[in-house]
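Here is the structure we will look at, set down as structure tokens.
One protein chain omitted, others in place.
Letters are used for the chains, namely A and B, taken in the order the chains are written, and counting of residues starts over at 1 for each.
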Amino acid sequence: MNGGLLFYGSSVFLMVMGIFIAITGKHLIKILLGIDLFDVGLNLLIISFGYVNGGTAPIFSKYPHIFKNVVDPVPQALVLTAIVIGVAEMAMGLAIVMKIKEKFGTCNIAKLKELKW
Amino acid sequence: MIRKIIAFLVVFYFGYILYSFIAVNFPFGERPLKGVAAHYVDKGIEEEGATNIVTSIVTLYRGFDTLGEVTVLFLAATGLGLLLAGMKEEEKEKPEPTLIMETTTRYLFPLVLLFGTYIFIHGHLTPGGGFPAGVVIATGYFMMFIAQKQFKPSEYLLSATESFAGTLYVIMGLLGLALAFSFLANVMPLGVPNTVFSAGIIPVIYIIIGFKVGSEMTGILAHLKEA
Partner (left out) sequence: MVSPILVIALSLFFAFVIPLLGMVSKKLPRLVPPLAMLVNLWILITNIKFVSRGAMLVTTAGLKPPIAINLAIDRFSLLFVILIQLIGLLLSVYYLSQDNRDQRFYMLFLLNILGASGIVMTGDIFNSFVFLEILEISSFGLVASKKDRKALEGGFKYMVIGAIGSSLYLLGIIVLYLTTGSLNMAEIAKLMPHIPESIKLFAALLLLAGIGVEVELFPLNAWAPDAYHGAKDEISTQLSSIISKAGIYLAARIFFTIFNGFYALKIIFYLGVITFVIAELAALMQKNVKRMLAYSSIGQMGLLMLILSLVAKRGDVFVITTVILLALNHAFGKGLLFLSLGALSGGNGEYEIENLGGNGRANPLAGFLFTVGALSIVGMPFFFGFWSKISALISLMKTNVIYLIALVLVISLVEIYYYGNVIVNLFRGEGKKYGISIVPAAVMILFALFVIVFGIWPHPVFQIAQSAAVSLIERTTYISSIIGGM
């Protein structure tokens, strides 16, 4: 099977679903989950950009014998950063949602008069 | 309903554009290593001594990013504390953990911590490193939160660990500035690649990150659970 369709297609699909959920979701947690799904899709996309045909993980554990055909290590390092940032964003988002729930007593956008876009 | 369908169509249209753009311009797996990536793969072991190239990118070549990343996590832990401070705990029925759960977690907990420690110590040799290790350690604590009713880590200790590890990280960077005129430079001997005591400051940084991420994630989980 065409790897491009599988990897690119599925990660773009995740991103699209994430955005769709985020803009149509009625519940605050749902919106956050949509954003998270978008992030996950993006991270997968970045990882699949780094693939090199026939490449292995960029870890030379048979040192000093080195097999030079490896995948691009940079996107992996970048994604590590992006994941951590996503976690931080999600944690802050959840904290805000918890406070909203405490103050307004609901997480439903339709009932939050002040949270109209 | 109409709104949803329109949103669906618009979003999928953009997704289709994105997909066709990347599929045409960056065909899957056909991009040769070039630029900095080629340098890291070719020279990585000579320059930094770690056999795990991703690790040397994360901690050294792009170590400044990692410092920022640790800061973001620190920020999240801090912001969470600030927002949730003084929130009343809702009175609700919490199910009692069963005996099996209580007993197994008690035995599993030290093993999980040990595993986390193993991951961050071997970050420069095997997949893993400070971030996954920190998360594994936090998982251990999370398990305890769920299963043991009285379990509560000292907030004082968590925050002290977090601050202390962060300060230590910055000091490691300043050490590079003092000794090699460059922030976060690898100032320690590289040793023999593929052994535990190799790769200069990478293991040191990963140990610091392991402690920092572990305490921060635990703090975040504790805050979210309490509130």
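As a working rule, contacts are C-beta pairs under 8 Å (C-beta built on N, C-alpha and C of every residue); 3 or more make two chains touch, one makes a residue touch a chain.
Given the structure is predicted, the values throughout are model-derived calculations rather than measurements.
The residue touching the chain not shown here, chosen from B:Val36, B:Ile146 or B:Val204, is B:Val36. Checked against the full complex, the candidates B:Gly15, B:Gly49, B:Gly140 or B:Gly176 give a single residue touching the omitted chain, namely B:Gly176. The chain omitted from view is touched by exactly one of B:Thr78, B:Thr117 or B:Gln148, namely B:Thr78.
In the complete complex, the residue from B:Phe8, B:Phe115, B:Phe151 or B:Phe164 that touches the missing chain is B:Phe164.
By the touch criterion stated above, the residues of subunit B touching the omitted chain are 21, 25-26, 31, 34-40, 47, 60-65, 67-69, 71-72, 74-76, 78-79, 81-83, 85, 156, 159-160, 162-164, 166-167, 170-171, 173-174, 176-177, 180-186. Although one chain is not displayed, subunit A still touches it through residues 19, 22, 28, 31, 35, 38-39, 42, 45-46, 49, 74-75, 78, 81-82, 85, 88-89, 92-93, 95-97, 99-100, 103-104, 112, 114-115, 117.
By our rule, only the chains that are shown with their structure count from here on.
Distance from the subunit A centre to the subunit B centre is 15 Å, each centre being the mean of its Cα atoms. Those residues of subunit A that touch subunit B in the complex are listed here as 2-5, 7-9, 12-13, 15-16, 19-20, 23-24, 45, 48-49, 51-53, 55, 57-61, 63-64, 66, 68, 70, 72-74, 76-77, 80-81, 83-85, 87-89, 91-92, 94-96, 98-99, 102.
Across the interface of their complex, subunit A is touched by residues 3-4, 7-8, 11-12, 14-15, 18-19, 22-23, 26-33, 36-37, 40-42, 45, 51-54, 57-58, 62, 65-66, 68-69, 72-73, 75-77, 79-80, 83-84, 87-88, 125-127, 131, 193-194, 220, 223-224, 227 of subunit B.
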